[in-house]
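Here the complex is missing a single protein chain, while all its other protein chains stay put.
To keep things simple, chains are lettered A and B as they appear, and every chain counts its residues starting from 1.
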Amino acid sequence: MKIQKLLKILTLITSAIALTTTSLWIGKQAYSWLPPEAAAESRLVDDLFSFLVTLGAFIFLGVTGTLMYSIIFHRAKKGEICDGPPIEGNVTLEVVWTAIPILLVFWIAGYSYQIYEQMGIQGPNHLMHLHMPMGMESAYAEPIEDKGTRRQGDKGNILDSFSASFEVASNSEPVEQIDVLAKQWAWVFHYPEKNVTSTELHLPSDRRVRLALQSEDVLHGFYVPAFRLKQDIVPNETINFEFTPIRSGKYRLTDSQYSGTYFATMQADVVVESPEDYHQWLAKAATHKPSPASNQAASEYAQVVNQSFPTGWATVAPAEPPVVNYPG
Amino acid sequence: MTNISIESIGIANEQSHHDIPDNWKRYFSFSTDHKVIGIQYLVTSFIFFLVGGIFAMVIRGELMTPESDLVDRTIYNGMFTMHGTVMLFLWTFPSLVGLANYLVPLMIGARDMAFPRLNAAAFWMVPVVGILLMASFFVPGGPAQAGWWSYPPVSLQNPTGNLINGQVIWLLAVAISGVSSIMGAVNFVTTIVKMRAPGMSFFRMPLFVWAVFSAQIIQLFGLPALTAGAVMLLLDLTVGTGFFDPANGGNPVMFQHYFWFYSHPAVYVIILPIFGIFSEIFPVYARKPLFGYKVVAVSSLLIAVVSAIVWVHHMYVSGTPGWMRMIFMLTTMLVSVPTGIKVFAWVATIWGGRMRLTTPMLFALGGLVLFVFAGIVGIMLSSVPVDVHVNNTYFVVGHFHYVLYGTVTMGMYAAIYHWFPKMTGRMYYEGLGKLHFWLAFIGTNLNFFPMHPLGLQGMLRRVASYAPDAGYEFWNIVASVGAFLLGMSTLPFILNMIGAWTIGEKAPDNPWQAIGLEWEVSSPPPVENFEEIPVVVSEPYGYGKSEPLTAKTH
């Protein structure tokens, strides 16, 4: 009898350990499912995501593992018709499985809140005319080598981020201001500093960037997967959006809020470069004469209009291709 | 054609009084019998499921390659709009209402719904909605192309300039569907509150009835908000008011609040009856009482209540201030508590049972596993920083197909197989059923799992084309192959249903040795359900306890 009980406890402990290690391992894999981390915010989001994957894997494997065990070992034999034990409930168990999710929820919500604060996504607070000083602190550009240690994804990491959440460095770097105009279906970027316009977004790295998002017609969305950042753009509103690119390279900006027929074509390149290169580029672009950029929506539309036999339905006509200093 | 099994029960007398018009014609007539209406709902909605599925096949066909090459972009946009609309308004809602229609009066020991004629009227609006939506393909400009959310200003752009256009028809159809749902909700709530058999107290009701009750309460407080928003959108579209049109001083984000105030709770309208189905099926095939019956019952109501205060999680990036994001993040996550209670209760019900893996049980188990996966992904979505990244990507599409197909549609199949002998008096073919399950289960995962990595990589939803250099192709092809497999999986089901209904083996009254009022009447039940209204003397799910459910009065 005693040995049986011991064995039972042993199996339980073993499976708990197996479950935990598997979940931690899966959580670590989560980083590789995501695009490169090109903004300070990306890293914060990835840590949170990895944490959620770890916890999620633990819950999923725990529940389905128990189910699988039952399915395999608690089967009725062929032709057997007797009933199982008439257990109707167990108060302790029910209290436990109500309390644990509640605690988990507060843990997840608290952690998400901290990450959110650090990201300092400057949500359009003015939209509802209700100002709340929430989420105003900035994410900061950490030195890249930090990445290696973070990726270890050991359990301490999750707990660390609890206490580490308020180590937000005040970012005294100048803020780069750029205007973003979205319309059906093109992006136009305006750099007030040199009064330059472009259809390719250039950003200095390791600088806080502030975009002023505006739309000419319908809802659009500013989304760069490598930055993990997204914000809808609402007509008649100017939405300020701040973040810090940290990794040089070429990324893609897409319209993330469905905007009609040529929605899928509304993409632009994003070039993150060192501040020196960035200013060089600005200066060079300022010397260019404005010229019409190529625009996929406009050219596809021109094709459709010239078709002798219509293959689709009527559509809103795209705006003229934007005329900019730097057509990309 | 088919005849009732007179030999199975001595209802010859009852027959002379109310004979069972067991002929197929009554399913095409204006019947007020809740069982006929229930089956009418189920069959109609399944036909629209196939229609919506064909739209999905076009979508998956287009996405096999990065370029927009299979259909024109406008057609692709019409496809996903109509796919979402048909699947939600013509498949999930009506099929669940149909099932509830069939089962609720039987389960609570009533002869019919409280308002039989209202019931029939509500049903006949469903084909009207369907015909309107299908007709919109043939108006100039084609059907609505603004997605199933119909967010303005895109939904207000009317390139043909016609007053009768796809978007207007779409709004009308949704409004009619709303009226039908409200009629149904009033009927269900009244039936459940007022028509229970003697002894059937609230805490003796089967959990399916609890779930339907909770779901219908959501309809009652949620649908009016959608109606309000739809009326305003229609006015903007037709007479040029300025509610949502920024060009006329309107605020497009307001529409989103109206829309999601209903459409979020709507997903719980859909899932709650499925939870109810799980709660019915697990005890039967695990041969154990439902674990924690009362807590599970109350958690349905709790879900209904919490569902009213989470809608902004669909609008985190819509221009929502930070404080709102944080509040709604917490409320959204709290839904996992009552939901978790249910999940754990089911697992505990199955634990240590005498499990029989029949087709309904397989579908229910599969649905449960896929639900836990989907729910956990839902919790990730509810976390604002993560959602900011994955919002409007295939990660979301993956989440909701795991619930809408993996849980809801699988759960619906479980229910259809489980109650098929009751509804038709025939047995389905177990082998075909199991084939259907495995095709559907594998197909679902092949189809919808790849959407998660795609979304994490940044692939947007509602795109007819994607960048060829972004590395999205592989997972898209897997998803499309899975989708075609999933499409094929419906064939054994259709074959099974038609074959069994026409030439299947006759079913006994209670083929599963299940406990419940619906299993105490003949298969199919007589027109008036119960010769004599039963008197309920114990809680449901008394498996292994050998106590009677009803008092024998004769």
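Note that in this section a contact is a pair of C-beta atoms (placed from the backbone, for glycine too) under 8 Å apart; a residue touches a chain by one contact, two chains touch by 3 or more.
What we mean here is this: contacts and distances are computed from a predicted model.
A.B. asks: The chain that is not shown, which UniProt protein name from "non-specific serine/threonine protein kinase", "Dipeptide/oligopeptide/nickel ABC transporter ATP-binding protein", "NADH-quinone oxidoreductase subunit E" or "Oxidase aa(3) subunit 3" does it carry?
C.D. replies: "Oxidase aa(3) subunit 3"
A.B. asks: Tell me which of B:37, B:195, B:312 or B:326 is the one touching the absent chain.
C.D. replies: Candidates B:37, B:195, B:312 or B:326; residue touching the omitted chain: B:195.
A.B. asks: Of B:240, B:431 or B:548, which one is in contact with the hidden chain?
C.D. replies: B:240
A.B. asks: Please identify which residue in B:229, B:353 or B:433 touches the non-displayed chain.
C.D. replies: If we include the chain that is not displayed, B:229 is the one touching it.
A.B. asks: Looking beyond the chains shown, say which of B:31, B:187, B:359 or B:424 touches the absent one.
C.D. replies: Final answer for the missing-chain contact: B:187.
A.B. asks: Counting contacts across the full complex, list the positions on subunit B that touch the omitted chain.
C.D. replies: Touch set of subunit B with respect to the missing chain: 10, 13-14, 17, 111, 114-115, 182, 185-187, 189-190, 193-195, 220-221, 223-225, 227-229, 231-232, 235, 239-243, 248-251, 254, 258, 261, 531-533, 554.
Criterion: only the chains that are shown with their structure count from here on.
A.B. asks: Would you pull the subunit B residues touching subunit A in the complex into a rising list?
C.D. replies: Going through subunit B, the ones touching subunit A are 68, 71-75, 77-78, 140-142, 145-147, 151, 153-154, 157, 159-160, 246-247, 252-253, 286-295, 317-326, 329-330, 333-334, 336-337, 340-341, 343-345, 347-348, 350-357, 365, 368-369, 372-373, 376-377, 379-380, 383-386, 388-389, 391-393, 453, 456-458, 460-467, 470, 513, 542-545.
A.B. asks: Quick one: in the complex, what on subunit A touches subunit B?
C.D. replies: Against subunit B, subunit A makes touches at 33-35, 41, 44-45, 48-49, 52-53, 56, 59-60, 63-64, 66-67, 70-71, 74-76, 80-90, 93-94, 97-98, 101-102, 104-105, 108-109, 112-113, 115-116, 119, 121, 123-125, 127-128, 130, 132, 134-135, 217-219, 221, 223, 225-226, 228-232, 234-237, 239, 252, 254-265, 267, 300, 304, 311-317.
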